[in-house]
Structure formats: structure tokens, C-alpha cells
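Please see the structure below; I have some questions.
All protein chains but one are shown at their positions in the complex.
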Amino acid sequence: MRRLIGIFIFLGVLTFGCNSFAQDPSGAATLAANPQSPVDYVWVLVCGFLVFFMQAGFAMVEAGFCRAKNATNLMAKNTIDFTIASLVFFAFGFALMMGTDYKGFIGISGWFLHGENYDVGKYLMFFWQLVFAGTAATIVSGAVAERLKFKAYFLYSIAVTALIYPLYGHWVWGGGWLSKLSFGVGHVDFAGSGVVHTIGGFVGLAGALVLGPRFGKFAKDGKPKAIPGHSITLAALGTFILWFGWFGFNPGSTFSAHQLRIAVIAVNTNLAAAAGAAVAILLVFLKTKKWDVGMMLNGCLAGLVAITAPCAWVEAWAAVAIGAIAGLLVVLGVYFWESRGIDDPVGAVSVHGINGVWGLLSVGIFADGTYGLGSTGEPFVRGLLYGGGIGQLVAQIIGAAVCVAWAFGLGFICFKFMDKFLGVRVSPEEELKGLDIQEHGTPAYPNFYTYNS
Amino acid sequence: MRRLIGIFIFLGVLTFGCNSFAQDPSGAATLAANPQSPVDYVWVLVCGFLVFFMQAGFAMVEAGFCRAKNATNLMAKNTIDFTIASLVFFAFGFALMMGTDYKGFIGISGWFLHGENYDVGKYLMFFWQLVFAGTAATIVSGAVAERLKFKAYFLYSIAVTALIYPLYGHWVWGGGWLSKLSFGVGHVDFAGSGVVHTIGGFVGLAGALVLGPRFGKFAKDGKPKAIPGHSITLAALGTFILWFGWFGFNPGSTFSAHQLRIAVIAVNTNLAAAAGAAVAILLVFLKTKKWDVGMMLNGCLAGLVAITAPCAWVEAWAAVAIGAIAGLLVVLGVYFWESRGIDDPVGAVSVHGINGVWGLLSVGIFADGTYGLGSTGEPFVRGLLYGGGIGQLVAQIIGAAVCVAWAFGLGFICFKFMDKFLGVRVSPEEELKGLDIQEHGTPAYPNFYTYNS
Partner (left out) sequence: MRRLIGIFIFLGVLTFGCNSFAQDPSGAATLAANPQSPVDYVWVLVCGFLVFFMQAGFAMVEAGFCRAKNATNLMAKNTIDFTIASLVFFAFGFALMMGTDYKGFIGISGWFLHGENYDVGKYLMFFWQLVFAGTAATIVSGAVAERLKFKAYFLYSIAVTALIYPLYGHWVWGGGWLSKLSFGVGHVDFAGSGVVHTIGGFVGLAGALVLGPRFGKFAKDGKPKAIPGHSITLAALGTFILWFGWFGFNPGSTFSAHQLRIAVIAVNTNLAAAAGAAVAILLVFLKTKKWDVGMMLNGCLAGLVAITAPCAWVEAWAAVAIGAIAGLLVVLGVYFWESRGIDDPVGAVSVHGINGVWGLLSVGIFADGTYGLGSTGEPFVRGLLYGGGIGQLVAQIIGAAVCVAWAFGLGFICFKFMDKFLGVRVSPEEELKGLDIQEHGTPAYPNFYTYNS
């Protein structure tokens, strides 16, 4: 809520600084009203570009962790989701999420960025919110990889960016009811452990459940078998791109360069990634005596997901602790879902879903009370370990529970509904041959001799 | 012209603010004269870095869309063109393009950034113009891929960055005659649909024509056959990198962060890319019932090329329309050139050439009159749909026609000339074996079993 208010005040100054309720498409009035705004625009845009680039990271990670025979399909899905997100969020999603609040539940203005939304400040906020919506959308493709029809993914992408994501987003970042909980300072989620990652992860879980596991993932006795991905180099490249993009995702979420706390956020983001990677690779080494690269990469991403909510409100040592626990959770998560017969080819549910929840909770534990949104004079966020009592943690638990229920529930309805009316899973023949030929007419690597594991 | 004047005024302030005609190599005098300039320097540099990174995007797209046996060659070409651009544009190109104007035709100062050009403002502008010149140069490698000698590409790179690009660039961005047309506000091209992409695309067409098609591209009856590229993952990665880099290309072309319109430009850039991708994949699906990833990627790039000229002067809905039409044009373009027996392995002519022209024209249609370069008090750009009459469209048509004629004409002369004196096409044996062994001594993937399609 605090963050939201801060953003509103900031946008208010930008948009309405010159004369009330006038749009400013050229930016001249906004600049005149706030001559210091260029550095904020530069900061938000450059960070937004980095967040956009995470699309490439997800594409490479998912392709790398899946088989060569489905690589074209994964490229198609990772491109179409952001394409659809761009158009649908422009038409509906942004209005539902960030438009004028209606009863704490939904936004109701800003459709097609029309009318008074033709304004530099509004466009800036749209750009920022869009790249986040696109991130939530693309998380799911990993969990449903190697068996979901492209057409179903196309429709799913519309559902998530027009409805599932923006409504929950409104409740936390759009002035909705979760941000106004009377525990702590209300439910808070600095850069979206919940809004982006838990949403993406649990919609992905719903998809994986509805689809069922890939052929060959489980032996007849139910024992999971490893299906190795086709390129560890691409998976590592993708992880580095995501890590890089996260430096936009988290520090940029101040929405202002005048919050010098951005330096702390960058450090925390990095430390959590490193701690997650280190713990994950060491844990698996203790068990298997192999240095498991895939798990290290997922540990790194888990740390990044977890630090996303608390990044602005904790100290460096806490970031290490949060990341380390994330590294543990992702390892346990991967084993847990597998033991339940759920097939999540890239570990998206454990990385984004579970650690999104952990990130939300960690705010209620580690927030140290040194920062709110400084400029707005709001009360600072303070957790259990820093004398904040149980209040913030309760707010975080409520938000996390709502997030999981909403994402999983609507995701499940969405995939079940599609399954009933057009089928979500490709035919067994197609799955065995790979989705690339039948769905796209193009194998990803026609000059190489490949075989299917 | 307006843009140019704005840049000149800006540079004038930077360079001459302290005392007239003094160079300022340390930047101290420039900073003293304009204490707000650091944010502009940061903006231009960071956006310039992103534009540079598009080199990697072009390399990956071209490699991905071509065969494994020519991948080393494509890496060589995509590296050498920027290498040569850097050195040649430093020596000659920058002076011809942005130097003191001589009769509206050519620039005549700034060779080797020598003398009074040892100045932070001049270096900044050089860096910006260089990364654009390098982009124009690298577009061509796709159209002439898989059959052009490396030596010829080496020489071509000199020609384009020393002559073809800088002269046309001078006419539009260097104060030359096109920018001073008495239609509309003169011919305008915000970020280079014409200067960069049409130039690159039509020099590429000339190269493809002089070279002739690859073996196996056309059946004996002239029917085109698909020659699939060797890595859809690399092609998608390259497209994401280009999309990312375009956020530098277009918004950075304000050359100032004090133009808050940068937020609008970023949104427009993204929407056009998405609309282009969506239209292209849907169109091909209607025809073939396959979700064609290659065409979606090219549709995305086509949208980006088209929005490059109008990005600063149109509203979001218009960006969607411009991108959607670009998605249509690129599909038609690919079929058109193929039907004429022209072999453009990666679709560079359709993506950059045709959509560069479309981008120029779209300014004359959709420019909505809300923006010029606000800071300079110039008249704003206004097209047909917003009461601007036919004037701006005429200026755009003239510029586009000159651009196509200049690029194709000089490109044709250049390739023909090289063909006469040293031959531009590799031997049939080499083409069949792939260019990597003979030209470079190194196959790209020596640890993999590959075969040539």
C-alpha cells in the first residue's frame, strides 16, 4: 500500500503538477513541474528494458532444460506470451490493475491508454507494469512444457494478462484491499515475489496438474526419472540473463532514482542469488557427490525470486539468509512435486511458486524498519526480528494465501475449461516426436543429428 | 530537420556554452555550462550501448536462420562489419555525415575526431551515430548470406560506412537537403526507418540480386524451396536481443533525457513489435495451419523497423496499427521476393527494406501533432489523419524514394564493381561444402555430427 501511495503521489506530481487532470503527451509540462524527473524516467525505462530482456532469459532457460525436439515450440511460446501480454495488457489489463480503484477490488480506467492517459507519466507506468505482467505470463511455459498445445498456450496467455494477473496485482499494487489490510502496514510486496512469481508459479502448477506428466517422466512404480535438457549452455546463459534482468526488476521497483536505496536493493538482489546457488549446489553434492549445474541455476533463480518482495526492506546479511533458505526450498520443492507425481520440466513451481511465497513471508520476518518509501514519510516496514511484532508477518501470510489460492484456482479453471472445449494436451504421437514438427513445421536444429531421450 | 536543429542547439550549448569554439575534452566546461547534462549523457550512452548490443542480435538471428555450415562465416561477417564501421566512420563517415554542411549535400569536418572535435559533446554524438552506422552495415549480411566471399564483405563494409550511409544520413540528420524539403516540416525520420533500415535493406537487395540465389533455393521450375536455418533457439535469442536493443535505438534518439516523451517512444516501440509478431504468425497460420516461428520473429522485427521513424510522433493505438501493417507487409514481402527469384536467406529486404519505407510513410499518416522536439519550440509533426494535410506525407514519400534509389543504386554499383574485379560469389564447391572451412578454416560445430540440408 505504501509503495502504491508513493507511486501515486509521484505520478500525481508528474501528471498533474502543471494543471490538474491535464494530459501531457509531450512531457514538457511534466518537466516544467518537476525538473528533476528526467533521471527518474531514465531509471524506470532502463530498468524496464532489463526486465523485458528477462524474456530472453526465460526462453533460454526453458529451452535448455527441455529436449531438442520441443525447442521451436518453446521459442514460439516464449515469444507469443509477451506479444499477447503487450496487446492485452494495453487493451484491458493495465486498466484493471492500475486504473481508478473500484471498491478495493478492480481498476476501471485507462483502457487502451486512451484519452487523458496519453501522458508521459501514464505511459511510463504502463511500460513498467507491462514488462512485469509479461514476466508473470512467461513463467508458466516452463511448467507446461513439452506437452501443451500452442493454441491453448495462446488462450492461456490472454487469460493471465487480461484477468488473473491484473486483478491480483490491483489488490496489492493498485490500491486494492490486500494493500489495506490492517496488519502491519498492510500486505506489501516490493517487486513482486507474490504478484509476479507466485502467480506465475501456481498457475503453472495448475497447468502441470491438468496436463499430467510427460511420457517417460515416471516409471510404472511411480518413481520419477530424469529427463535431461538439451543444452546446459543455453540454460546457463538464460540464468545469467535473468540475473542481469533482475537488477532492473528489483531496484527499478522504487520507480524513482531519487530513492538512493536502489544501491541496497541491488546488493541484496545479488547476495540472495549467490546464496541460493551456493546452497543448492552444495546440498545436492552432499547427497549425490555430483556438482549439479541445473540445481545450482535453479537455486540462483530461487534466491532471486525470494528476495524480490523483501529486497528494499532488509539488510545484506538477511538477503544472504533469505537466499540460502530459498536454495534449500527449491531443492526440497523439486523433490516434493516429483514425489507427488507432478511433472514440472524446468522446476518453475518450486523456483517461482514456493519461493515467491517464501519471499512474501520473509518480509514479515527480516524487514528492519530502516526504509518505507522514504520520500513519502510513510511508516517503515518492520518484521518479527526487528521489533515489528507479528503484524507484518500476518499481513504477509494472508497475502500469500490469497495469492496461491487465486492463482491456482483460476489457473485450474482456465486449463480445465480449455481442456474441455479444445483439449490442452498434444497427441501421444506428437509428444513422442516432439511438438516442433506438427505444431510449427520446423525442427529447431535441422542440420544436426538428434535423438530423443 | 527539426530533430537535427534540436541536436545542433543541444550540442551547441554543450560545446560552446562556456566559451565559443573551445573544445572541452574533460567535460568540466560543458558541465559548468549545463549542470543538467549528466542525465542526458547517461541516457545517450546507455541507449547507445543497447544499440551496440543489437550487433549480437543480428549475428544470432542470421546464424539461426542460416545453415550450420556457414555459421562461422556469419560470425566473421557480423563482427568485421562493426569493426570496420568503427574505424571507417571514425576516419571519414562521421565527418561526411555530421560535419559542417556543404551545400546541403555533404559534411566536411570532423575527420578522425581531430582538433576541436576532441570534446565530450562531439565524442558523445560520434558514439551515437557510430552505433547506428554499424546497424545499417550489419543488416546486409543476412541478405547476402551463405554465398558472398568474406573479402567482398570486407570491402562492402567500407563502402557502406564511408559513403553510402553517411551521405544519405547527412541529407536527413546532418542538415542536408531532404531535411529542408518544403513539404510538411521537411522529410523526417525519428530514429532511422529510412536512414538505417531502408538503406541496409536495399543495399542488401542489390547484393542478393548481383549474387543470385543459393544452390537449391529454387527448383528447376522456379518454385522456391525452404532452406531451414540451423537453430531456431539462436534466431529467437537474436530477436529478443534486437527487441531489447531497440529500446535504446528509438527512445535514445531524443538525444536527451529531458524529452520525457521517451516514455511514449518506449511504449510505441514495444506495441509495434508485438502487433507485427501477432499479425505475422496468425496470417501464416491461416494459410498453412502451422504456427510459424520464423515468420513471427520476422513480424516482430518488421514492426520494430516500421515504428522506428514515427515512434516519437504517434499515439499507442497508431503504433499498434503501424506494427500490424508491418506484420502483413513482411509476410507479403517474403513471398514477393521469392516469387521474383530473389533469394534473401533471412528476409532482410522485407524486414528492413520494405518496412523501412512503410515506417517513413506512416509518419505522414499517423503523426498526431503532439510532439516536435519540445525543447526547441519547433512546429510539431502532423500527418494526414490529424489534420496535417498531404504535405508531410509528400515529404516522406520523396525521402523514401530517394532512400531506396540511393541505397539500391549505389549498392548495385558497389557489388557489380566488386564482382567484376575480384568476384563476389564463392565457388560452387565451396558453397555446397559451406563457407566455414574454405574461408575460415574452422567449422562452427566441430564436435557435432551435422549434415547439410
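Going in written order, the chains are labelled A and B, and every chain counts its residues from 1.
What we mean here is this: a residue touches a chain if its C-beta (ideal position, glycine included) is under 8 Å from a C-beta of that chain, and two chains touch if they have at least 3 such contacts.
None of the values given here were measured: they were computed from a predicted structure.
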Options B:120, B:167 or B:410, residue touching the unrepresented chain: B:120
Full-complex contact with the absent chain, from A:208, A:283 or A:300: A:300
Residues belonging to chain B that touch the chain removed from view: 25-28, 30-31, 35, 37-39, 41-42, 45-46, 48-49, 52-53, 55-56, 59-60, 63, 71-72, 75-76, 78-80, 82-84, 86-87, 90, 112-114, 118, 120-121, 123-124, 126-127, 130, 150, 231, 234, 436, 439-449
Positions on chain A where the hidden chain makes contact: 36, 39-40, 42-43, 46, 50, 67-69, 228-233, 235-237, 239-241, 243-244, 247-248, 251, 257-264, 266-267, 270-271, 273-275, 277-278, 281, 288, 290-294, 296-297, 300, 315-317, 320, 370-371, 374-375, 445, 448-453
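Simple rule for what comes next: only the chains that are shown with their structure count from here on.
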Whole-Å separation of chain centres (CA-atom averages), chain A against chain B: 33
